[in-house]
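With one protein chain held back, the other chains of the complex are shown just where they sit.
In this document, chain identifiers A, B and C correspond to the written order of the chains, with residue numbering beginning at 1 in each.
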Amino acid sequence: MNNLTIAMVGSGGTGVVTAGEMLLRAAAKLGLYGVLRKTFGPQIRGGESAAIVRLGSEIVTNLSGSVDLLLVLDWSNFQRFADEIPVTESTILIEDKAAGKYPANLPQPQQTLTLDFLGLAKTLGSGHSNLALLGYVTGWLGCTAEITELAIRHRLQKHPQETIELAITVALGGTQLQLEQPIPLKPVLPLPTHASGVNNEQNLWVANGNQLTGLGALEAGIRFVAAYPITPASDVLEWIAGEIESVGGHLVQAEDELAAVNMAIGAGFGGVPAMTATSGPGMALMSEAMGLAVASETPLVVVDVMRGGPSTGIPTKNEQSDFNLAVYGLHGDAPHVVLSSLSISDCHFTAGWAAEIASERQSLVIVLSDQFLGQSSQIMPPTASTGFSANTEQAILAQGEAGEPAPYFRYLDTDSGISPLALPGQPDGMFTADGLEHNAAAIPSPKAADHQQQLAKRLRKLDSLVESPHWAEVHGQGSLLLICWGSLYQVSLEAQTQLRAKGIDISVMGIRLLSPLPLEKIKQAMGQARQTLVIEQNQQGQFAHYLGSFDSQGLGPDQLSFHQYCRPGPALFSPVEIVAQVEKLIDTGMSSC
Amino acid sequence: MNNLTIAMVGSGGTGVVTAGEMLLRAAAKLGLYGVLRKTFGPQIRGGESAAIVRLGSEIVTNLSGSVDLLLVLDWSNFQRFADEIPVTESTILIEDKAAGKYPANLPQPQQTLTLDFLGLAKTLGSGHSNLALLGYVTGWLGCTAEITELAIRHRLQKHPQETIELAITVALGGTQLQLEQPIPLKPVLPLPTHASGVNNEQNLWVANGNQLTGLGALEAGIRFVAAYPITPASDVLEWIAGEIESVGGHLVQAEDELAAVNMAIGAGFGGVPAMTATSGPGMALMSEAMGLAVASETPLVVVDVMRGGPSTGIPTKNEQSDFNLAVYGLHGDAPHVVLSSLSISDCHFTAGWAAEIASERQSLVIVLSDQFLGQSSQIMPPTASTGFSANTEQAILAQGEAGEPAPYFRYLDTDSGISPLALPGQPDGMFTADGLEHNAAAIPSPKAADHQQQLAKRLRKLDSLVESPHWAEVHGQGSLLLICWGSLYQVSLEAQTQLRAKGIDISVMGIRLLSPLPLEKIKQAMGQARQTLVIEQNQQGQFAHYLGSFDSQGLGPDQLSFHQYCRPGPALFSPVEIVAQVEKLIDTGMSSC
Amino acid sequence: MLSAKQYKSGVKPIWCPGCGHFAVLNAITKAFAALEQAPEDAVLVSGIGCSSRLPAYINSYGFHGVHGRALPVAAGLKVARPDLNVIAMGGDGDGFSIGGNHFLHASRRNVDIVYIVMDNEVYGMTKGQASPTTPASWEHSKLTPHGPEVRPFQPCAIALASGASFIARGYSGDPNGLAHMLFEAVQHPGFAFIQVLSQCPTFCPEQKQWKETVHLEEVCTDDPVKAAAFLHGDDGLSKGIFYRQPRPTWPVEHPDTQPTNLRKSFEI
Partner (left out) sequence: MLSAKQYKSGVKPIWCPGCGHFAVLNAITKAFAALEQAPEDAVLVSGIGCSSRLPAYINSYGFHGVHGRALPVAAGLKVARPDLNVIAMGGDGDGFSIGGNHFLHASRRNVDIVYIVMDNEVYGMTKGQASPTTPASWEHSKLTPHGPEVRPFQPCAIALASGASFIARGYSGDPNGLAHMLFEAVQHPGFAFIQVLSQCPTFCPEQKQWKETVHLEEVCTDDPVKAAAFLHGDDGLSKGIFYRQPRPTWPVEHPDTQPTNLRKSFEI
């Protein structure tokens, strides 16, 4: 075991999530890798909450599905986390004396230690048992006092000095307690060599996917963002709001999603790369205007950070059930691009790519991220610059070439399907963009020939995308091919590692380009594998249906044949769950959805 | 030839569409069958327009794709109708003297007659050459003066008496002219025996699909309709507006589609069967709230009268390109029902069935009609009562049984998936309907077990629908199976007849239940056929993809294999076009989309 | 006859301690007791937000819809089922931001429903972003780090301009006053709008000041010109019933409507 999962559970404002954030940062300073997942009850404030921190000496991108060390400050409503924090006989439990009654229907863990964190905090003049707990854990992990202190200072930077100093005192009290009443488990992580001090050499980041989506977008040149808050997408927008002005752009808080998407379209029409971010209910509202972006060929990026559906559903939990809406949810024949982010850090890359495609193809690009990727913080090496650019260099070509204004065909039927685009301000390019069907000269037309020309052009301009090397990440060479997308990719890679340990080699494909689908490449990979398993986190197997829909078409010998495993949220997929599905498939040749 | 297509083309308010309506009614009174299709230029008033009337001695449900007799009052902008009114060497042309110049790039028709309709009208004190034309045609068809007169009176019933009398005079002048300068073609229709008088025996109707959708809805018990105007759905709403109060219901004109769909949901929650009708752009806006209907299990019928897309597209023309939006366009896993109307008269049946299903399954039912079905008028026998009923008899069952209020589980997980529904006013059934995920007792819950239970229940409750005898209309027994939906069904039946004449037997399946898909029944039919051809009127083959997506799933021996032919609007599919595709398939074994 | 308490459903509110929405809940139960409301004949319809969770906490029927659409759901329900007492409710984000259009049109359509907006000048549920009523200089949301820099929305003035026939403003610090307004609003025929200053201690602790600044104004008038002059000069912190002018509600009944044969119009 070179990684370790620690869950801290509290209630009534005990601050376990704050402690989790400090723990992650302390671990980063120690040179460890890790992921933090926060989870809350329905209350806005003061309700039960939990922080799950998984640490490792190598990159950690997802959760394991199990908990090694469970720290509980309050047992009430613990059952809310039953789906996410399984207690087994092998769990090591540390509970606060004041945590209340151990839940009746929970198995007894391997070892239990009851400590007086609250008492300790009170002795030191504070009510914050969470900080005592934090120091207890960081001490156990081998953090120096300096590291614990730095982590606290970072998290509390906006608080009064007094509060910060007291917090440090309480935490260090916890570290002291750990020496007296140690955890009956050694941290099994091979700690980095500089574990005795602060890690200054390795320049690690702590970031979540939503922030990295923002970074990818701004680095690629997005300079206009329209926002309407929605969980779990708000922090894409909030991160951008804090940064976009410094790069000369603007974020507008719109009155609703209809306004947000249309504002972004307006900016895009003006030649300023534009984006909006939302979640399922908001994207549903954007459907009509997304169709306008398609028909008027206006660049537009829409990020959907998926949550549980349908309707308001389960707003704070993970699911991959907006696939259908993203791929098929426009009226009319409306070809557009759908991408999926394949990891927390890949949110950066995919957002950048989306911005570039939207601009280069004058098209709508939907990015499917999800609640896990978006809201989980990860310790990671800085993501590389993506190099993507949304600069609209495809503005009209021949302008002035002939010495006088050439006739301008905004929607010219070119080989590539991409027509020369003029921007307001260019004297030779005046036209009226239109969601009404039009001819090449942008004049409204209901003629069959114009309609077919424009439909074909809009479809064709996306064709060559499937040649992009970014279409997917493929890892390994096995006789079984595991196909997935979104946050399941990293979990699948871990399952791959676990399977290899059992002597089973699989290859894992995480598809970044969901639409247009790189069918040939997928077929090729499927052809090399003996079996294919498609997994996804929704009830109906939406992606699998989509993949299957490309079958029968050619009626050729290369019919697609694959197995599938799907189930809805809110519980995250775990590597073990995927391993079990692969083994079941290998054993029986069967699988179900 | 037992049918005949007459096209009348005019411009600048010449009133050919009015003449077309009168002609259809006169034909009905004569005992003929027929269809009238109106088509307009982009202008709201006074622009070019055309009426295409196809008449027959047996039921006529669609157009033929060709024109036998072309009557032109104005040649300017004739090219606008090039897609719909093909002129060939065999066309017989009658033009008004004042019609202007014969279009340069048009083939010369078989015979041309230039007559002075305008002069005739003027002589009689009117400017309405269209009425002279009307009388000319009705006379040629064999209508008595009485029939022509009745048709005019009906159409002009809201006009001053004077206007009506003058109109009749002009029309009868046209009839007279026909005796002097006859059309060089005999009406080849075997006229009904009572052709010499008014048909009083046979109780025929003249109706369009939009009206019949309204009739089906009201007869099945829809008593609340929320409306926002949109072409080509407005006349569903307008017809209902004129009738719904008389049956004790209400129609509300809403401020937008978001309001319309939510109003209908509110009424449905109150136990009053409710509906709204719209077209692609409006349905896109309804996506979010349709998801609410699914999650809260509120009965709701949404009729989408499809037009050309994407975006504003081609609002007045036919296309079947909202299939994807209807089937897949909700966020989250949101099972619902999608039906398609299979003919003008079937709009009645399908709307009724939709109302019954929505109520009986507490579900969202989308009905896909299309511009052709919706806005084309047909002479038909009165449609039979559908017998469908949206009466919400599934309201809570056990109420009061125990002598005191029983605990009420609004979202009880039953075998059928249908839970007992209480309506406001019932003392024992109080609950809060919710789009948030909830447990069986309607209390919000983000738990995996509740989510899976409710998702499964909402999926399961639609399962048995595929057993309904109404799932499709299947006609004939051939080695080739032609699968279609919507307005293509009737065209396919005519293609079937034409093919039979050539010695080729095919079977035609018009699918009424698009989702959930009656897969087993389709497979069975496909199993019996040697080849299957799926046809539809959109660019991307949306239905074919959907059908194909059910392949690979079972990995069984019964993989779906079919050919497809698809193309977008605005031009209507013709029987000849389908015949050609079938022959091509038989010849080469190949087909393309 | 039920006591105010008996109108509580027993479902535990998810609200933060000190949230103003508790007072609104209490005011509703009090008004229901005073109205002797049969629980099964009341329907509380809401959108999405902390405030919109309220219906589940009341012992009656409820509909917790989607964000911004409480009013159309409520209007559809009331038109279809005029026998019910339909009360729409939600937050300032729900009602004035995403739901703004329905607010305009409900005001002018005048269906006989009550609409309570729990206005805390913030998006509570999504963790503290500015709403339309947030002061222009409020810098506490990361989404608008310089403050929204937009003139706040004036709900009562807009309700008036849109044609609302009953306009009032209550305050969560005065649940009895609010219960009284609600009592009046339910009895008012037509669309009755109550803006409630309902504090959000979690994201707007500064709203504690309301205790000092909210002031009663006895200005109730039936003259739109007077009401307009008052509301356009108002500081937004006055409370009271400001305007009350009953006018015909929608739908208008047409007593001469005859049952007809639906099929008649198709006959040739």
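Everything below uses one rule, namely that contacts are C-beta pairs under 8 Å (C-beta built on N, C-alpha and C of every residue); 3 or more make two chains touch, one makes a residue touch a chain.
Computed from a predicted structure; not experimentally measured.
K.L.:
Among the options A:K122, A:R153, A:H250 or A:K521, which residue touches the chain absent from this view?
P.N.:
A:H250
K.L.:
Decide which residue listed in A:R25, A:H128 or A:R361 touches the omitted chain of the complex.
P.N.:
Result: among the candidates, A:R25 touches the missing chain.
K.L.:
For the chain left out of this view, which of C:C19, C:L104 or C:V214 touches it?
P.N.:
Touches the omitted chain: C:L104.
K.L.:
Tell me which of B:P103, B:P229 or B:P382 is the one touching the absent chain.
P.N.:
B:P229
K.L.:
Go through chain C and note every residue touching the omitted chain.
P.N.:
97-101, 104-105, 108-110, 132, 146, 149-154, 157-158, 160-163, 224-225, 227-229, 231-233, 247-248, 250-252, 254
K.L.:
So that we can see where the missing chain sits, which residues of chain A does it touch?
P.N.:
Touching the missing chain: residues 25, 28-29, 154, 199, 203-207, 211, 215, 218-219, 223-224, 226, 242-243, 245-247, 250, 252, 254-256, 258-260, 262-267, 269-272, 274, 288-289, 291-292, 296, 379, 382, 424-427, 429-436, 443-444.
K.L.:
For review purposes, identify every residue of chain B that touches the missing chain, sorted by number.
P.N.:
41-47, 227-231, 234, 237-239, 241-242, 251, 253, 255-257, 281, 311-312
Basically, only the chains that are shown with their structure count from here on.
K.L.:
Need the CA-centroid distance for the pair chain A / chain B, whole Å please.
P.N.:
Once rounded, the distance between the two centres reads 43 Å.
K.L.:
CA centre of chain B versus CA centre of chain C: separation in Å?
P.N.:
41
K.L.:
Return the residues of chain B touching two or more other chains; collapse runs of consecutive numbers into ranges.
P.N.:
Those would be 258, 288, 291-292, 296, 434-436, 444.
K.L.:
Could you list which residues of chain C touch at least two other chains?
P.N.:
Residues 64, 66, 68 of chain C touch two or more partner chains.
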